[in-house]
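My questions will all concern the structure given below.
Left out: one protein chain. Kept in place: all the others.
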Amino acid sequence: MIDLQIKVGDVKLRNPLILASGLLGSSYSSLNRAYENGFGAVTTKSIGVESRDGYPNPSIIYLEEIKSILNAVGVANPGYKVFTQELKEMNKDVQYVVSLFGSNPDEFVQMIEHIDEHIIVHSPSAYELNLSCPHAKKVGMAVGTDPEIINSIISCVKKSTRIPIWVKLTPNITNIISVAEAAISAGADALVAINTLKALMIDIYVKKPILSNIRGGLSGRSIKPIGIRTIFDLFEKYGLEIPLIGVGGVSKWQDVIEYFLAGANAVQIGSALNDYSSPKELTSKIIFVLENYLSDENVKIGELRGIAHE
Amino acid sequence: MIDLQIKVGDVKLRNPLILASGLLGSSYSSLNRAYENGFGAVTTKSIGVESRDGYPNPSIIYLEEIKSILNAVGVANPGYKVFTQELKEMNKDVQYVVSLFGSNPDEFVQMIEHIDEHIIVHSPSAYELNLSCPHAKKVGMAVGTDPEIINSIISCVKKSTRIPIWVKLTPNITNIISVAEAAISAGADALVAINTLKALMIDIYVKKPILSNIRGGLSGRSIKPIGIRTIFDLFEKYGLEIPLIGVGGVSKWQDVIEYFLAGANAVQIGSALNDYSSPKELTSKIIFVLENYLSDENVKIGELRGIAHE
Amino acid sequence: MNKRFNLPLCLPIEKITSEGLGTITLSFTIPSVLQTQPLPGQYFMIWNPGDDEIPISISNFDSNNSISFTICSEGETSNNLTKKNKSKLIGLRGPFGNGFDIVEKETAVLVAGGMGIAPLRYLIYYLLRRKNIKIILIYGAKVEKELFFKTELDNLSIEKHFCTDDGSIGYKGFPTEILDNLLKTTLEKKSTEIYACGPELMLKAILGVVKRYSLERFTQFSLADRYIRCGFGICGSCTLDDQGLTICHDGPVFRGDLLLNVKDFGLFGRKSDGSKFKL
Partner (left out) sequence: MNKRFNLPLCLPIEKITSEGLGTITLSFTIPSVLQTQPLPGQYFMIWNPGDDEIPISISNFDSNNSISFTICSEGETSNNLTKKNKSKLIGLRGPFGNGFDIVEKETAVLVAGGMGIAPLRYLIYYLLRRKNIKIILIYGAKVEKELFFKTELDNLSIEKHFCTDDGSIGYKGFPTEILDNLLKTTLEKKSTEIYACGPELMLKAILGVVKRYSLERFTQFSLADRYIRCGFGICGSCTLDDQGLTICHDGPVFRGDLLLNVKDFGLFGRKSDGSKFKL
């Protein structure tokens, strides 16, 4: 059997497929299931300080024609205190990443300190700071396009925890290097890119935007070439200096390879869940052919990182 | 018969479908043909001061899965002086828009003055300033993300010609309003959005980027929700203050309506040429059903503008 | 072909039937070019443009592509829907979920509680088209007025057992009691499939009953007490503990043997913020 183990900085994963934040990530049960179903790690839905109901429906729409999803869930979540209860129920073998959003350094620190305090035995593998959600006000992208805010959030957070900090970046920006630079210099342990692209869809009979929030984020296969380009940009600039996690449109084994060649150490998978009948089918189909490819090419997956730059 | 005439500022078009720049736009023959085949107006390939061979191939790739195109043609063009000869051959009934790129105000003024001087009888309906091409160095997006440069280009150009100036904006930007504002305050007669999104694709066997230029621009159906969102953003901010031309992923009659509802006065069509056997098939199929819709809904196409904001 | 409309298919309301007590049935005609053949137990996300979108079971679907939804005024959105006028556009996204597994056994026992009649109504018509299945409906509500479709059901030649909490009509008591009684007496267990829909607490009680007869594997339960957002199983809003199955996609219909392992069945639902609430 081919070894699919990879490392994101010091975090070792049994395979490079990570469940992306916001998908099947709001309860311990679905996170446990996704891990049992074969993901190398699972990411929680982004959690904030206060509970949020999210936006009314329609909030998640599948765009069949371009195999993509438009969503404005509005970071619905029960607040970090309640969610910590879910974390306590995680199976002990599960590697999980806790995604957090907030509007200032204090909020992030407050959440992380609470979780660190209450989840001692089976800690998260990393915290992922969602500095990139395109449709929530005052959080996500609103903070994630400003290098100074990014820098201060990460600096503060790094002081308050020993758990690795991953930073999720937005593609809705003129130059992603500006925010990557801020994240790296503040001590980020990995960069995750990309979150969704700001988008909108109108029904031509009702003549109104379909999402209740009007605007949402586009994910899925249509954004893959943009995600690949972003990881390529980051690897071109930083090389092996910082681990990169590629997200956006991964739905087949080829996409995993493509992200690695562009410079990623691992990938996250979200929208593609809709392409398969179950998370299990997704991971097993991808992993099976991935193994064949690696054995045909006679390389370890990690060795593919950044090769397209040569 | 339903009247499909529309106006973009003072420019009257027989229908709202404009051939986008860079598609079938490098010779008078293909421009004439596209107009005869039913477009309401046709846009030339972007023309610059000097001739350019463009990037080696592969430079244009069709991504079947997401019905999109990735291109880095590299604004191949024969230079404005040679291209003026093509313009002289345009059929007299053709409404055409000349797309121009340049790196500073002088270049734009130089080209426009030359064309104004040599094409007197059958002038362009507008000049479209390509401040948004994502893959050419020092031009396009390189100037199109800086509000000051935009402002100075447009101010200078407006002084040198009486022909309407359309400004084509890039979506590869944190906040499109910043550049739209600069364009409008400098006197732009219409905004055109969007150009392509910066993207990249790697072949997993060759392990290299497929485009010779490495990065390219993504167009076609995958970017429609982003184009719609951009026009929506612009209309929300400027309302009827400035005409808007929607571009990005228009391939069916529904897309035309959707752009109008978002706030557009007209649309441009590029990549969708590949969805139909000929430009004629494209325009006739779209126009036929568009007419049915308008008669069912009992509205004129222009009346749909911005309705989704109500 | 069971085509799914992933984007809301916006159709004018063609018919509105009042079912009494703030409950109405909305009917639409799906254009025949968009062929779809949804199953009983499947649901649509019903979008009231400008307002919200909520999951509603298919309460009928006929060969003329006419589809009906019966909506009970429970809160703001459902209430607004009950007040729409004819010809207004409503968006239909679906069908979603697995639907009932139609089993070719001699007898089908349908157990409905309150609004749970909606998907079972379509199931009845669906089964009636298969001549060889005997249908027994057990239908309970708090009071007579909440026994929707009573007249319509009276006109169908199926076996019916009505009950109300107050005895205002039919048996005074719960559907579970009638079911228990039938199982104890007349029903041939081997040739019976049970289909149940209603409040989760009632379903839990039914599970208790059928378990006593070792019929949990042959009883299908349609659940409705979780917040539904995407409808296609990706957002995770509607998962059941511990297996992490989704109601919207893996369900809403589950067999009893599976539900025995669902930790929160009949105990907790989940709200739109993901937090649990006691049922």
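In this document, chain identifiers A, B and C correspond to the written order of the chains, with residue numbering beginning at 1 in each.
Methods note: contacts are C-beta pairs under 8 Å (C-beta built on N, C-alpha and C of every residue); 3 or more make two chains touch, one makes a residue touch a chain.
Please read all numbers here as calculations on a predicted model, not as lab measurements.
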item: Chains in view touching the one left out; value: B
item: Omitted-chain contact residue, chosen from B:Ile2, B:Ile60 or B:Ile177; value: B:Ile60
item: Residue of B:Lys45, B:Arg221, B:Lys252 or B:Arg305 touching the missing chain in the full complex; value: B:Lys45
item: Residue among B:Gly25, B:Gly227 or B:Gly263 touching the omitted chain; value: B:Gly25
item: On chain B, residues whose C-beta touches the chain left out of the figure; value: 22-34, 45, 51-54, 56-64, 69, 71, 73, 76-79, 82-83, 201, 203, 205-206, 208, 210, 212, 270-271, 273-274
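The definition used in the following text is that only the chains that are shown with their structure count from here on.
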item: Distance between the centres, which are taken as Cα means, of chain C and chain A, whole angstrom; value: 36
item: Where chain B and chain C are represented by their mean Cα positions, the distance between them in whole Å; value: 51
